[in-house]
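Of the protein chains in this complex, all but one are displayed in their positions.
Labels run A and B following the written order; every chain starts at residue 1.
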């Protein structure tokens, strides 16, 4: 199906295959419409939670990209998320610019950080990368607190500037987060069919065959990590904008692990619904289980183990959606 | 890219390869001339795949030299050799399970594709045209091997014969200057084998280096103009099919080979 509806990759609703209405696509469209109209009905707190949820969904998506296209796990993506969030805050404080400037900047900086991080382990198996991401996650709080001059130390920084002055803050946060999330999902759907996307999937599934057609492991490793870090930084920029503040409290060692949990719970899906499931899981579980704080790691741990076992148990596999990498 | 006049295709000289104490290849030389379908035969475990891997850069022999169209290949990895125009198929099927058959062939064109990172995420007219062109080429390769009808299926839903042909389609779709096929007929039924033989003959051009590795004598005898015979890591004979058929060493090796073939 990939080919025939290729020209329609960005159009939703009708797939080109025989003109049949594609139910999956229609329901995604319905979801987008419903989410776009929601602010007419819902109040401030729900909108605020959903904006955070969208930003987290994007962060989860960045981890899922790495798993799907790179076959790698990262428990340190909180680093790139924080990178993006602090980029927005620092650009506002130092240069007085809004996210119109800092969102693209944060994405580019995130890509650069991802490249620098992935480059050393470009020839090694993914396990070394996973270990290095653990160091990344543990170094993050130190860096945020240590470079107080830029990051505001324990206190963190406020993000006050609007994107479009005059429109209520809650609506801005909500729609910016939703729009960016939706666009990234569309871009990823297109990416799945691009030359680079196919090459990455091949390199992950059949590294030797991929080498024989000119796709090197180091290219694949560095490319996917750079992309994924860029998306993570974009997610961080949205998180900062949506919550109007950045501080080390939101980026502990466990934030990175939780992003992985969100990705695993959404079966590493790259579609909008999958990302929303992952984002909702890591946004809402801690909020609603706040009294049961100590149970959260246990719940997350059980979720990781159960989903991983079930998804890899062979026979159970066919109950899962087909078509990885979508 | 054409082979410059005077050069002699893909050449391997004095290749020796050992794994620990196991001598897998022993001072093996072969010349693959353009325009000639060359066969490499030998019983299981003779070292055919290993020699193949040396030619494609997956293994690096302890001794020996190889060159392609006059350019030395020593020290180059598989991806660099692919960039020189050498492609291969794998004896163990190497399909990506997430991609459709067509997409699995499409990745064979990766080095030829020109669309950049921006158009990987954002559709542009140029990118779409390029994509259509690439798909047309991949589809042509599938049709060439008679499996165009399975283009949109997932590898897991297809019989091994089709996958093997798709593997070959991937190797030929980028119009390489050297194609190395490792046991292309393994797992194919009689009809598929005949299709394959025809397709390979059609494929042959005067500037193409084509090597077919097999332990099935009959296919090789029908297909190839020049044949090398490997046994226990040493080249024991080389020549035309008629010469090989009459070669005493080859007869000895293949006597009672029925269980193997």
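Keep in mind that, in the parts below, a contact is a pair of C-beta atoms (placed from the backbone, for glycine too) under 8 Å apart; a residue touches a chain by one contact, two chains touch by 3 or more.
Here, contacts and distances are computed from a predicted model.
Novice: Can you pick, from "Putative Acidic cytochrome c3", "protein-glutamate O-methyltransferase", "M23 family metallopeptidase" or "Branched-chain amino acid ABC transporter permease", the UniProt protein name of the chain not displayed?
Specialist: Cross-referencing UniProt, the chain left out corresponds to "Branched-chain amino acid ABC transporter permease".
Novice: Please identify which of the visible chains the hidden chain touches across the whole complex.
Specialist: Contacts of the unshown chain, counting the full complex: A.
Novice: Taking the entire complex into account, which one of A:29, A:131 or A:267 touches the absent chain?
Specialist: A:131
Novice: Of the residues A:187, A:284 or A:304, I need the one that contacts the missing chain.
Specialist: Missing-chain contact among the listed residues: A:304.
Novice: Tell me where the left-out chain touches chain A, residue by residue.
Specialist: 67, 71-73, 75, 117, 119-121, 123-128, 130-132, 134-136, 138-139, 142-143, 145-146, 253, 257, 260-261, 264, 293-305, 308-309, 311-314
Keep in mind that, in the parts below, only the chains that are shown with their structure count from here on.
Novice: Centroid from C-alpha atoms only, then distance chain A to chain B, rounded to Å. What do you get?
Specialist: Distance between chain centres: 40 Å.
Novice: Which residues of chain A touch chain B once you look at their complex with the stated criterion?
Specialist: Touching chain B: residues 1-4, 6-7, 9-10, 187-188, 190-191, 193-199, 201-202, 204-206, 208-216, 322-325 of chain A.
Novice: Mind listing the chain B positions that touch chain A in their complex?
Specialist: 56, 58, 77-79, 82-83, 87-88, 90, 94-100, 102-104, 106-111, 113, 115, 117, 119-123, 127-128, 131-132, 134-135, 151-152, 154, 170, 174
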